[in-house]
Structure formats: C-alpha cells, structure tokens
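Working notes, beginning with the structure itself.
Note that one protein chain of the assembly has been removed; the remaining protein chains are unaltered in position.
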Amino acid sequence: MSKTANITLKINGEDITATVPVRLNLVDFLRHDVGLTGSHVGCEHGVCGACTVEVNGDAVRGCLMLAVQADGTEVTTVEGLSDSGRSAALIRSFTARNALQCGFCTPGMLASALSYIDAGGAADKAAIREHISGNYCRCTGYQSIVEAICDVITENATTEEAGA
Amino acid sequence: MTGPAMIFDKPNSYIGQPTPRADAARLLAGRGRFVDDLQLPRMVHAAFYRSPYAHAKINGIDVTEARAAPGVVAVYTGAELSKHVTPYVGVLSHLAGLRSAPQHPLAVDAARWQGEPLVMVIAQTRAQAEDACELIDPDLEELPAVVDSETALDAETPVLHSEFDSNLAWERTVDVGDIDSAFAAPGVTVVERQFRFGRHTGVTLESRGTVCDYDPSEEQLTVYYSGQAPHMMQVIYSKHLGIAEENVRVISNDVGGSFGIKIHTYGDEIAAGVAAKLLNRPVKFIADRLESFMTDIHARDHVVTAKMGISEQGTIVGIDFDDLTGIGPFSMYPRTSAIECNQVLNLTGAPYAMENYRAKGRVVFQNKTLMCQYRAVGHPIAMAIADCLLEDCARSIGMDPVDVRRKNLMADDSYPRNSTSGMKLDDLSHQKALEKLTEIMDYKGLRDDQEAKRKAGVYRGIGFVSMVEVTNPSPMFYGIGGAPIASQDGATVRLDAGGALHISSSITEQGQGTNAILGQIAAGVFGVDIERVKVSTGDTKTVPYGGGTWASRGAGIGGEAMLQAAHALKEQVLEVAGVLLQTPVEALDIKNGCVVDAGTDNERMPLADLARTVYYRGNELPSDLKPELIATRHYRVSDFPFVFTNGAMAAHVEVDIETGFVKVLHFWAVEDCGRVINPMLVDEQVRGGVVQGIGGALYEECLYSPEGQLMNATMADYIVPMAAEMPEITVAHIETPTKTSVLGAKGAGEAGTGGAPAAIMNAVNDALSPLGKSIWQMPMTPERVLQVINRN
C-alpha cells in the first residue's frame, strides 16, 4: 500500500487536514481530494504551466510539488483568486479581449499574470511575453493574453494616478 | 425564406459585433467542466500497457502478477477484450482503392507502433493501475519496423499487413491539360524542389480522455467525451460494443482544445467503454502527455517533389508534383488517413488560374503513430507547394512576389469557376485580399527596410501566401463514403415562459466560441437581448442530430441552421401575437424581447406576456390556434462539395545567418470568411491558427529513431510555440458572403495553420536569397537553416 502522511494546510483561506499518499502531487490532491478542479493538469513535467497555483504567495507548478510538501503552507487556486476578487480585473480584461478559447491554460495563465502584476511589472508587451513564456496556450497565439494583462496594468496605473 | 436584408439590417442584430463570450466567465473563475473534473460514484481508473516496440509479434502476455496487485479491479489483454468489441477498418468508399486492415482497440496478434495499447489495467486509482502495468510480463518478438515512408514501397521492405501485397494504402492521380508540353514550351522557366514536411501533432493542452459509465438496468452507456463529434462517437460505441444506438449517450462538456485530434476512434477510449460495460461501473481514462505524443494522431509527414513552370511574362503554366505520405500502420477510423493526401491533390494551386496540372499522391503504411486529420488538413502542404514554388519562380525571372500573384490569382469577378484540379469555387476575393494585405503591412516600407538592413548584414525576409481554405463541407466529404458522420446540423430555439430563449445545436464548443455565435445569431434574428439566450451543445440526448464542429463547419452550417430556426420561431411567435393583438402579422416585429409595431417599434407586448399566455392561460387563446413556441431547423450545404474561403497572409522574418535561428518579426493575415458573425472571435481563430502554423513551420516535429521509437515525446523535447517568441499578428477582413446560405458565413478555423507555414518559408527564403540559398523542409529548425546556408 501507498505510504501516507497527514498534512494540514490552508487552501483558499480554508483550513484543510488530509491524509495523503506521499507520492501524490499537489495538483492531483487539489483536484481530486479537495475538489478544486480549476487547476489543470497538462503535462505532469512542469513545462506547460496549466497547473500553476500559488503556494505561500509564489506561483509554482502544482505537478512539481508533492502534496506532503505543502504541509503547513497557504495555497491559492484559481477558485480562490476568483472568490477573493484578486483576479477580478484580469477576468474583465481576459473576457473583453477574448484572451482564452478552450480555457484549459487559463487558470495557470491567471496565476502567472497575477505574479507579474503583483510584482509591479510594467505594461511592456515583450516583458509580459517573457514572463508568461512558461505557460502554454494552443488556442490564442498569446497576443490577446498579453494585451489583456497589459490592459490591467494600464488600468491600475490610471486608477492610482486618479487617486493620487 | 426571408431575404438577408431583413435579417441583418435590424438595429439589435448581434451579427457582426465583437460580443464577448458568455462562457468566458465560468472558465476564468476555474469553473470549467472538463472530463477529468468528473468524479462519479464507484469510478475506477484505466491505465494501459503499451507496446515498447514499433513492430512486434505478440506471443503471449502474462498478467497474473498485475491482476494480484493492490487496488486492481480488472486486467484485459487484447485477446480477452476482443471477445467484447468488434474491430474497425478505416476505409471510405469514395476514396477508391483505399485499404486498411482490421484494427482492435487493444492489439491482439501484433503490435504495430510504439505506444499501441496491448493491455488495459483497471484499478482504484490511476497510480495503482500504473503500478500494476509495471508487473505485466509480455512475450513480444520484435519484428523489423517500417519507419521511412520513402522506402515503405521497396520490394525488400517488409509488408505490414499480410493480407496486402505491399504497404500501399491508397493512391490517386489528377492529370489536367498537358503538363509536359507546357513545361517544354519556349520561354518557360521550370523550377523543381523537393519539399519535406515533418510529422507533428496537436498537443491539445487537455489531453484525450473519457469517463465511460454503464448502467446495466437500462443497458445504457454514457460516455463523457472530450471531442468534436458526439453523434459520430455514439454510432461508433454502439456499433462496436453492440449496444443499441439510442442507449449510448455521448456528452461533451468543456473541451480543452481539439484541433482535429479528438475526433477519431482511439483504442484506449473504446476499451474504457468496454470495461465500463463489463464492470457495470464508471471507468476513467485520461491520457498522460507521453501517451498523447505516442497515440494522438499525427499529421503531415509528406515528401513532395514538385515543379512549377512560369512564362517570361510571369504566367504560371502549370504544376506537377508527386506527394508521398506515411500514415502509420492503419488508416484511422472512421475518417481515414487518405484525406490529407487527397486534400493536397485537390487544393494545390487552387487560388491560381492555370491550364495544366498533374498531381500524384501515394499513402503508405509504416510502424509509426497513426496519422489523420489535424487542423488545416493538407492545407500547409498544398499552400507551400504552390506558393513557395511561385516565389521561387518569381525570383528566377526577377519578378516581385506580389506582382506575380496579381498576374496569376483568379479574378474576383470570375466566379463561379473550377480550380484546375476540378474544385468548384465561388464567392472568393483573392485579388482584393492581396491588395488589402499589401496596404496594411506597408509593403514598400518593409522592402526599403529590408534593403537597408541587408547592407548592415541583417537578413530580413518577406514572404506571402494566397490561399484557399476548405470549410462548410457537404455530404461529399464523409457521408457519401459510408462514414457515420453527419454533414447536416440542427438547431432548436425555444421561447420559455419568462421570455428567454433556450437554444440547442448539434455543433460543439471547443473554445472557438461556438456557443457565443449561436447566441448572437438567435438573439439577433429572433429579437431578444443576448443575455436572455441560454445555449446547450454537446449532448446526444438533448441536442438535435448533427456532425459537430470540425473542418470549419460550425459557424457556416450550424450557424445557418440556427438562423433558420430563430427565424422560424419568430414567424410562429408573430402568428400568436397577431391573434392576441388583433393585428396583421406583417405589421408586427420582435425587438428587444417585445412584440412591436413594425416600422415604429412601438411596444405592443413583452414576449414574457405572450409566452405566459400560451403556456399558463391557454384558455385565453382561440381554440383553433395551436401555438408552437419551439422551432427546429436543419441545414446542409448542397450544390458544392465545400464552401471555399480565401485569404492572403504575409510574414516578416529575420534570419540569424550565423546560427540559423529564425525570428518572426510580424505577421499579417487578411481573411475572407464571408459574413463575420463575431470579428473578435474570428481574429482570435486566425491568430491562434497562425501560431499553430508557425509551430509547424519552425518548431514542431515528432522525431523517430531508425527503429521507430518516438524520441521526443515530452513537452521539453517537442517544442511548441510559447509567448516570448511569437509575433504580433495583424488581422483584417474582406467579407464576401457565400451564396449557399442566408447567413453567408464560411469557416475561418483552418486559415492560419494552413497558410502561415508557406508564408514563413517564403520569408525565410527571401531572407536567404542574397546568399543564393533556400530551404524546403519544415520545420525550419536552426540547424536545418544553418545547413542550407553552409551548403555549397
């Protein structure tokens, strides 16, 4: 039988305690044990970025981390970003630009986009392209995604200016 | 049928508007419903033991240890499974002479490609199923593999299927005019090149997968399917598992990309259905990325020797080519693997007027992953043959690539007409598209820049493609050949008691925005706010019968059915309104959810009032009035085998001649897909398609060892386009509606993928032209570009 471990962590602000097989990776745990199916599995080798979630505030690959390693951490998934309103501006701009088609890369793309915006990233398309270059999208060709992220940064800057 | 003017000139029409998709909100909140999201009670998981060899005889497989492994529920070898499922053969009668051997979901006697499923293990978890796969002890005898398509027909090459005399699956020749005399005529320059198109694959971010659930009390198989053709899959499961068609329900919820990958019969998915039936419980199979690379259909893999002749004045006298393509060990069921080659024969040179055309295609078996229809079937090959040879010809006679196209593209007022290969063409705008393209890209400015940069040792190139695109296929595509693939689609529009519309359609949504455009059409044609339209697609139990979304048919065929259904419902509603309001029907209209006076838009009755009267208070209606607040219409393309779309594209690239690296600086696409229902969605289809085309042109290739082992089956080794290297893509439109429908929409999904590779190849060769070098192989990897630069 699988070796198991008990873990306690905070997921989207909620305290979760679970017994997990130690070989279970974080994204499979989130999807199938916790029921947070918003994070997706695309390659299981860390290249496609579909499983990107936040752990202790950092965007990380959910397939390149064991659930047991998330013991004691705070995890935020796409559902949490939406519920807390943190992704609200991105949701608006992605919708307006149609920066998603099938939507499978979208949760990981949002996590990567937020990490760029939250770090004070500039509305510089080349820099945005570089930042999201670890997130594979087969549908859009990326341009609309880059523009949608750019829109949010520009919008934030305008709001801040107006507030100042 | 009421004419187009009445339908499209309404002030509240959504057709032509960049309306955002309603589905986006759900997907952005992480509330998608993909197959792997599904958890059903008592669900078990499948994993497959797959052939490690490209070709092997199966002497026996010992699964004793696997059966005893923790969590294992069942283990089935190919021999065991074949008692419960019939094999299939991927042939179609209209592809005369096409042959293939019976294929079992799990191989029975021999394994014919690396990755072919041999044993299915069902366990409590996927990890346990994989653990048990490692305990399987197969007795496989490795056989010589047929890997190289170019030697597949040689006498000394082993024949893959003992029932056939060779590895030839299909061949066809088209011969129009007299190409030999045309090439021999005085003043004609003939260029000859050998093109190589690598194998690549779809790499849908969501891998293939299924949950199959069988309920013995109702003898009902429910298949949750990530794909494009639910009704086709219904027939296939029914036929091969021996379940009545009406007892198979196929449900396609959100699909994480498909591009033609998820529209075929895969042994592992069929086997999951068989297991569900044998175990009377849900079985989930989700392909991992390794399985995707080894078993998703591949595409292209063509070697083409081609010639084009051009007169001194720059008139194309003809094209002559020989296309050889390797399709793996079987023709894929049920769409077959001869279509891509057939498309190449049909489409090459189709934008150009010419007298002479000779094309030979051969399709051969080999021990590699099966090849079949992937986005822009045959187009990248056909467009590259004609347009790359054309620019080669233009260079050799010193003519500008735009001028040579102006001279040879069919005139916009010359339709209807046939292509030289015999395709029926109408409503195309090649000349207009080319003019618009040169305008938006500032062609002259780019040429000036190119010259200046060359002096500084920077090699930039500009390349074009003028293309046709097969869309809106008629029954002549598959149905005629015996495939259980509907060519028509249906749409139902229902007015609910609250005044909202519920619509359903047999076309499917894989991210293109199918649901959005259906809503736009229904809302606009019927006359309600789009917020009040709810859309259902993807469930064989609830939607009208039809083909699904593939070959860029959703908008053109499914959209027209929706238009006609909405229009029919409007007439039915107005008939009721006329009685209730005691007003002649022709004096009434529907706008913004209200019955209004035609002309003045004076509000007479909200639709909700009308519907509630009909549904709740039928006593208020005259007894001879039999209101129908639901309408269904179906539509198919007749008179034409396909409705062709056209486009013109250009690429601007920079080649680092020291390393062979190609950077795409910018890309322009002018697309004429007829009436544009939602310009934002069409632009995004084109952009996504272009980037997929760039992938095929520069990066993506399934690489095989001489033994038939796929050597780069990971996303680290198989290179897909990522954001940092992709260019900005400017999209513009010409709208020449097709006369085959009221809606006038043609497809737009294949354009970018079909056209971009030729434009990129032309741009690279333009960049290399000062060196007198050129490349004719895709993908144009840095090393290959460097090799042609260094070649003497």
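All chains are identified by letter, namely A and B, in their written order; residue positions are counted from 1 within each chain.
Definition applied: a residue touches a chain if its C-beta (ideal position, glycine included) is under 8 Å from a C-beta of that chain, and two chains touch if they have at least 3 such contacts.
Just so we're on the same page, contacts and distances are computed from a predicted model.
Colleague: Given the options "Caffeine dehydrogenase subunit beta", "Carbon-phosphorus lyase complex subunit PhnI", "SCP2 domain-containing protein" or "Sugar ABC transporter permease", say which is the protein name UniProt records for the missing chain.
Modeller: Of the names offered in "Caffeine dehydrogenase subunit beta", "Carbon-phosphorus lyase complex subunit PhnI", "SCP2 domain-containing protein" or "Sugar ABC transporter permease", the absent chain's UniProt record gives "Caffeine dehydrogenase subunit beta".
Colleague: Among B:127, B:278 or B:630, exactly one should touch the missing chain; which is it?
Modeller: Of these options, the touching residue for the absent chain is B:127.
Colleague: Sort through A:44, A:79 or A:151 and give me the one touching the missing partner chain.
Modeller: The missing chain is touched by A:44.
Colleague: Which residue, A:16, A:64, A:96 or A:123, contacts the hidden chain when the whole complex is considered?
Modeller: A:64
Colleague: Pick out the residues on chain B that sit against the missing chain.
Modeller: On the side of chain B, residues 125-127, 130-131, 134, 288, 290, 658-659, 661, 699, 703, 711-712, 714, 716-717, 719, 722, 724-725, 781-783, 786 touch the unshown chain.
Colleague: Name, in rising order, the residues on chain A that touch the hidden chain in the full complex.
Modeller: Given the touch definition above, chain A has residues 2-3, 5, 21-23, 25, 28, 44-46, 49, 52, 58-61, 63-66, 68-69, 111-112, 115-116, 130-131, 133-134 touching the missing chain.
We adopt the following convention: only the chains that are shown with their structure count from here on.
Colleague: For chain A versus chain B, what separation do you get between their C-alpha means, in angstrom?
Modeller: 29
Colleague: Can you check the complex and tell me which residues of chain B touch chain A?
Modeller: Against chain A, chain B makes touches at 20-21, 23-32, 34, 36-37, 39, 70, 127, 202-207, 254-259, 288-289, 510-513, 680-681, 684, 687-692, 714-716, 720-726, 728-729, 752.
Colleague: Where on chain A is chain B touching in the complex?
Modeller: For chain A paired with chain B, touching residues are 1-2, 21, 23-24, 31-32, 35-45, 47-48, 50, 77-79, 81-82, 87, 90-91, 94-98, 100-107, 110, 125-126, 128-130, 132-146.
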